[in-house]
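Read the structure below first, then the notes.
In this view, the complex is presented without one of its protein chains, the others remaining in place.
Note that the chains are named A, B and C in the order they appear, and that numbering of residues resets to 1 at the start of each chain.
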Amino acid sequence: MTLGTDWAIAWIRRSADVVAEHRVELITLDREIGDGDHGENLDRGFSAVVAKLDTLPEGSTPADVFKLVATTLISTVGGASGPLFGTAYLKAAGAVAGREDLDSASLVDLLTAARDGVVLRGKAAVGDKTMIDAWTPAVDSAARAAEGGQDEKSVLEAAAQAAETGARDTEPLVAHKGRASYLGERAVGHRDPGAQSSSLILRAAVEVAG
Amino acid sequence: MTLGTDWAIAWIRRSADVVAEHRVELITLDREIGDGDHGENLDRGFSAVVAKLDTLPEGSTPADVFKLVATTLISTVGGASGPLFGTAYLKAAGAVAGREDLDSASLVDLLTAARDGVVLRGKAAVGDKTMIDAWTPAVDSAARAAEGGQDEKSVLEAAAQAAETGARDTEPLVAHKGRASYLGERAVGHRDPGAQSSSLILRAAVEVAG
Amino acid sequence: MKKLINDPKNVVQESVAGFASAHADIVTVSSDPLFIVRADAPVQGVVGIVSGGGSGHEPLHGGFVGYGMLGAAVPGPVFTSPTPDPIVAATKAVDGGAGVLHIVKNYTGDVLNFETAADLAAADGIEVRTVVTDDDVAVQDSLYTAGRRGVGGTVLVEKIAGAAAERGDSLDEVAAIAERVNANVRTMGVALTPCVVPHAGEPSFTLGDDEIEIGIGIHGEPGRERIPLEPADAIVERLLEPILSDLPFSSGDSVLLFVNGMGGTPLVELYIMYRHAVEVLASRGITVVRNLVGNYITALEMQGASISVLKLDDETTELWDAPVQTAALRWGR
Partner (left out) sequence: MKKLINDPKNVVQESVAGFASAHADIVTVSSDPLFIVRADAPVQGVVGIVSGGGSGHEPLHGGFVGYGMLGAAVPGPVFTSPTPDPIVAATKAVDGGAGVLHIVKNYTGDVLNFETAADLAAADGIEVRTVVTDDDVAVQDSLYTAGRRGVGGTVLVEKIAGAAAERGDSLDEVAAIAERVNANVRTMGVALTPCVVPHAGEPSFTLGDDEIEIGIGIHGEPGRERIPLEPADAIVERLLEPILSDLPFSSGDSVLLFVNGMGGTPLVELYIMYRHAVEVLASRGITVVRNLVGNYITALEMQGASISVLKLDDETTELWDAPVQTAALRWGR
């Protein structure tokens, strides 16, 4: 059972719902170690994306969906997370360009390209207390699951679980990128909002997978 | 037993002490229905007066004392109460000019002139919820006591008691002069700070009278 | 109370010293008695304008001393009128032979102290005229109160009278212009939070989390009524209503709209209010041809705003546009 355009669209819709539901939680996390807008930023961006999904022409591929998401997020979110998530979806689109159905290996390509896009723009490494701390474990776990022959949903489940653990594990860290880096030791004990939103979005991918 | 320059000086010193002791109370009353500076204003003024008392030449009369108080208050207090109390002492000085010892009738002259000075400048009537609500009953009571043949201390006692009652009786009033007048009904239930300080100052006059 | 101050007793003196040092090209400061005067005072043949009052309303009045506006400003203690002495000294310092105009906000303390000062200056042979500003429509029944207070409109009176003086108008003419501006301006304010007088150390009044105070003056003194918080547009309408009906303003009028912050309200909010005020005025056929938006007459760190509307004529418009060079208001030079 591979995942096609319907899944891609469902994933994005579910992401929008999840971001809206967790808007206040993300704002609160960002207020603690940032500037309190992360939930607002993503909610604004994903609402704009949902409003545009209907404009996708018949026969669009998953890459078309992700490209639309990328340009819309870039042009509506702003802040640090706009260009970062935007680039993630842009690179993800590039990684699966032309494919109509994504198998486990394709999903790993997609996640890897997304993560690499964030690193390209934001230059964060694992341990810097950013969304990379969710994405990199997610990519690694997904790759292991795909190598182990698991199906698409299981690959996504592996990614989501690892992202959730990764987000939680940002709590004891001192930040080295983003606004939280100005806090030094005082960021310790707080979860990174971008890592948390990344894990929510990756969980959404599983929920709508078959 | 008449009251002379020593009494006048003692009255002013005691007034300064009393104002300093009640500084916060007067600030609080003024914060409730004014702008919260009455205690500060009078404390500043009477401190300045005390600092100048030693400059009084040998042989000064009570009128000399009151004139010094008047000019010092006018040039150090500011606000509404500066010119009002200043004028009160100035007119009081005029009323007892040349007299070395003040008897009951002189004290009534003094209080009447002081009150008239405040009315001249501030144009307040009884019931306007101002210091006049302490001064006018004080003048009336003092006059009755003097007519009744009472001694100086008793005249001052009558004035102080009436002023205290008058100050208390400003509580149910709506104000028609000063800052409290902007409050309308909301001034009801609060004592007028200037009436209160006036009663404190009149009480000081008794306390140092032999 | 958290403030960026040292000893509360020294707030005014230290602040004026900083002001003097920052604006030495425009003003000179006398520290005893304390007043702020144009660096080039007295200007021969030009009417000197002196204003003053309690401190805590900055930039009023010191920020308005300079070419084309005030000759001198006399800052009293925080929220307390200055005494006559510095007013007299300031009056002498700006007298360039053409006489001196006192612009006094209608508060009992200010009126009484300036009155005494004017008498003393007159006794020294200086011709003094006084204009008392009383633009605050929040005070409804001025017969049974100390009368309407001088608030936001005072800034406009000072600018326009200052321009008249600078162009060489006589004392009578400058006083008449000041009276005319005061007669044509109405103001109403709102507070969202109280302010804290440094020597008192506690809020001047308390407001609930969802309450605002309509009709405040500039000392945190309570106003007309306390109501639940409303959207900015509704508040603007609530402030404009008594302003527009009082003069009254009418369709076809050209006005100056002044949206003033009370000190703690950010500019972003003042412009939101300005936007809707223009809309409301337009709906009544009133055209905003000049404006001023910012913190010009404040109540320490109070959050809130006031709206002033001034009916303009050709002459007052021209005088508003005339060059001014002060610490807080500057254009044309």
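Heads up, the rule we're going with is that contacts are C-beta pairs under 8 Å (C-beta built on N, C-alpha and C of every residue); 3 or more make two chains touch, one makes a residue touch a chain.
Every value quoted in this text rests on a predicted model; they were computed, and no experiment measured them.
The chain not shown here is in contact, across the full complex, with A, C. When the missing chain is restored to the complex, the residue among A:Ile12, A:Ile27, A:Leu68 or A:Ile132 that touches it is A:Ile27. Touch with the chain that is not drawn comes from one residue among C:Pro42, C:Gly56 or C:Gly152, which is C:Gly56. One chain is missing from the display, and on chain A it is touched by residues 27, 31-32, 34-37, 40-41, 44, 74-84, 121-122, 175-179, 181-184, 186.
One chain is missing from the display, and on chain C it is touched by residues 2-7, 11-12, 14-19, 21-22, 55-56, 58-59, 63, 190, 192-193, 209-210, 212, 229, 231-233, 235, 263-276, 278, 288, 291, 293, 295, 298, 300-301, 303-305, 330-333.
FYI, only the chains that are shown with their structure count from here on.
Among the remaining chains, A is positioned farthest from chain C, on the basis of C-alpha centroids. As a whole-number value, the distance joining the C-alpha centres of chain A and chain B reads 76 Å.
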